[in-house]
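Of the protein chains in this complex, all but one are displayed in their positions.
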Amino acid sequence: MVSNQSWDWDIGHKEIDISDWSQRFEWVEELYASPDGESVAAIVHVDEAFNVCINGTLWSEAPADKIWHLRFTPDNRPYALISDGGQWTVAISGETWSEGYDYAWNPMASADGTHLAVAVQQAGRYAMAVDGKAWESDFSDIGYFALSPSGRSTAAAVQVRSVDSGQVHAFQEGTFSVAVDGKSWDPMFVNVWHVAFSPDERHVAAEVRLNLYDYTIAVDGQLWPQVYSTVWAPCFHPTSGAVVAPVRNKGEWVMAQDGRTIWPQPFVQLWRQQFNADGSRLAAIVAPKYGRWTVAVDGAPWPLTFGTMVTDLTFSPDGQRVAALAKEGAKWHVVVDGRAWQHAFEMAWRPVFSPDGNAVAAKVEIDGRYTVAVNDRLWSTACDMVWEPCFSSDDTRLLIRSLDKGIYRRSVISVNKIAE
Amino acid sequence: MAETDKDSTKSEELDEGIEVGVRRLTPERIQTVINSVLGAETGARFKAYIQTCIHCGLCSDACHFYLSNDKDPRFSPVGKVKQTIWPMIQAKGRVDAAFIRRAAQIAHTECNLCKRCVQYCPFGIDIAYMMSMVRRIIHKLGVTPLYLQDTAHSHAATMNQMWVKGDEWIDTLQWQEDEAREEIPELRIPLEKEGADIMYSVIAPEPKFQAQLIYQAAVIMHTAGVNWTMPASMGWDNSDMAMFSGDNEIMGRVKRAHFETAARLKVKKIVMGECGHAFRSVYDMGNRWLGWAMPPIPIVHAIEFYHDLLKSGRIRIARKYDKPVTLHDPCNVVRGGGLHEMARYVVSQICEQLVEMHPNREHNYCCAAGGGVINCGPPYKNKRMAGNRVKAEQLFDAKSRGAETLIAPCHNCHSGLHDIVHHYEIGLDIKFFGDIIYECMEKPENP
Partner (left out) sequence: MHALYQFVAGPLAWAAFIVFLGGLLYRLIRLLILVRNREPFISSYMSWRYGLRSIVHWLTPFGTVRWRTMPVLTVVTFVFHLFLLITPIFLLSHIVLWDEAWGLTWWALPDVLADIMCAIVIACCVFFAVRRSTQPEVRFVTDSSDYLILLLTAAPFLTGFVAYHQWTEGAWMTILHMFSGELMLALLPFTRLGHMLLGWLTRAYMGSEFGGVRHARDW
């Protein structure tokens, strides 16, 4: 995690005028703001080539044939996928990796922003590359990429043995496995999905399909003792090394840990489980009844349910509170500890807790305009765009990045200004 | 007729998916699987259907296979139930491998799950559902036809139906974007644009073989000023042949990936290309398996999307398509989604003249390709052609009344009708709505 203490938390605004960008360039793609709000960037097209404009300055003297997927790392460095002369690579702050690939995609930044990983294809073979260094082995196909918390290790579901399409029985013998830093597990499976690292990066778990009908969880290539009619993505306990995953049998979902049921109450649906920081609580998105959705914490669903969907489950940093987004009809609601805000939105983004857990903020859309809501109160300003808000480490201030009438604005305001 | 029968029987022997599967069957496995599926995976509907059916045969005339095969009762909807489910129930699962082979052929290649028979049964018995249960048993027994099983494998491994790899998908979109920029320089296919209004999703044959459809869609989106995006991750494919292979677990997994991709991109709607079975999978079947009573993010089929764009004037037609057209109503979006009047509105806005086929709208005849039948591959093509003579007659009739172009706003229908038009030498040009709109719309001037 990147500490935001060094950021400028003085109350006030900084503005960057981007209104002339559309004249300067043939076109300007989506704008992205750095996490600290000091930079705003977009891929731009100029002289029939691509470039990136950051705070009005072009990224590179030498434009590229193609640039896409511009984002910022958590430590505020812009990066993008870039192609020149038919080779693809990654560029960070305008510097490209020296290595190029036939294709590179799905970039992932580590939590501290120091490492970047991508999926790469070279001569029809697939691997991952971290900071420009590709795995030593490659595979027939790749998917479900995972980057370890520190960014030092990568893993993915890989097809170890190539089978031609139509060879169904060869396929059913198992061609997929998990590769960690390019080294694949010995056992092969019919399918592998959703690869997850343990917090200490020493273990890797994934969903595996043993034949057309039996599914289970594999940890470092070892299977759980039970098989299920299907499973969803596993996750690790933050400290104990235990693995939990939703598993389905007889048409019902329960939560299992290392092959044993830990939430006996079955659900119509159960997924996206996550532990709080110390691992004392486990929450998940559930459907307790057909067509009704909510959050369950330690197996107990909130009484308040929603008819359309629930997403973006989030624990507060202290692990005591839980927030999520819930959709009823076309409207989105922010729900905290089982209580929905009064305001409903056309769209809402993942709720953000203050470090002490007392305040919840979210980027929201109302009447086609964007703003920020804190504890069910709306910021007085609606904009053409806002980015997701961020609390200061002392809980008192909120960083809001917004765009309106061609002006990008970095605002630091007192949380009380909205929340009270 | 006899010749066709012989041909299809002969070619069916070549289906390695069925034959290898049948060789591996044991009486015990057959019995266990049948009893577990019928016992644990069916409920009130299945029971009520079995107990309510009075064997009146009124469903027969609904079925294009029955009508086209000179009213051979083996092809009637209830006749298919009689040859599959009734003996399984009566014998309590003690049926032999030859029976299973035949059941696989019936459920997978002689029924399109089009549900027209539901409209002909006084009790509304859903024989398509019954055939889906047979397919579930066939899946559990490992006897699914080869091509369909391979497609289900592709879905499971890649979340798309044609083994399109992660890089190939994005590369294709970027290639189409480049191509389209030759025509409209500032055109974009926005990838991973979080917060767009619409996620546009397609089926894998588009990037694999028909990339021009993505090009056309991009031109339509651009011209209409739609705030849209396409995902650069898995979950872009809205199709789902696992739904038809009885592999419900994979069906659900594929649909989850699709909806969660749209949710991740924070879009308000998913607009899908001209595909019927994909619509069924996201609007009716897959969402239900996952516990969503209705799609959590609204699904807008291309017909409805074009209807809205034309009605609101966001796209304008420069010159209507002047050849007389006839319109095929795809089962999954018409009987399954009620889009028939919107389709006619679109035709009225983009074409000079519509020659209706009869019967039409929700009483249309199926194309005989849907329900995963065409996906069972070449071994069954003859059977599919013989099994849809009535569609050929409909098309001939429309042609004799002047139709020159056949609009089929569904991929499977498109391919199935293409086969029929050639097999019966009907001579109709087949198009998607998107083809005609792209051809006839006002486009931004190329400076």
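Some points to look at:
By written order: A and B. Residues from 1 in each chain.
The criterion applied here is as follows: a residue touches a chain if its C-beta (ideal position, glycine included) is under 8 Å from a C-beta of that chain, and two chains touch if they have at least 3 such contacts.
All values reported here derive from a predicted model rather than from experimental measurement.
Of the candidate positions B:47, B:92, B:401 or B:422, contact with the unshown chain belongs to B:47. When the missing chain is restored to the complex, the residue among B:73, B:185 or B:298 that touches it is B:73.
Across B:126, B:206 or B:274, the residue that sits in touch with the chain not pictured is B:126. For subunit A, the residues touching the chain absent from view are 289-291.
Annotation for subunit B: contacts to the undisplayed chain at residues 42-45, 47-49, 51-58, 60-62, 66, 71, 73-74, 76, 78-79, 81-82, 118-126, 283-284, 288, 293-294, 334-338, 340, 359, 362-363.
Following the convention adopted for this analysis, only the chains that are shown with their structure count from here on.
Centre-to-centre, using mean CA coordinates, subunit A is 33 Å away from subunit B.
Contact residues on subunit A toward subunit B in their complex (touch as defined above): 26-27, 29-30, 45, 66, 68-69, 102-103, 105-106, 119, 121, 126, 141-143, 159, 165-166, 168-169, 171-172, 176, 190-191, 193, 209, 212-213, 215, 229-230, 248, 250-251, 268-269, 271, 287, 290-291, 293, 307-309, 311, 327, 330, 346-347, 349, 365. Every residue of subunit B that touches subunit A in the complex is listed here, in rising order: 16-17, 20, 40-41, 139-140, 142, 146-147, 149-150, 153-154, 156-158, 163, 165-167, 170-171, 174, 185-186, 188, 190-193, 195, 232-234, 247, 249, 252-253, 256, 259, 263, 266, 268, 290-294, 296-298.
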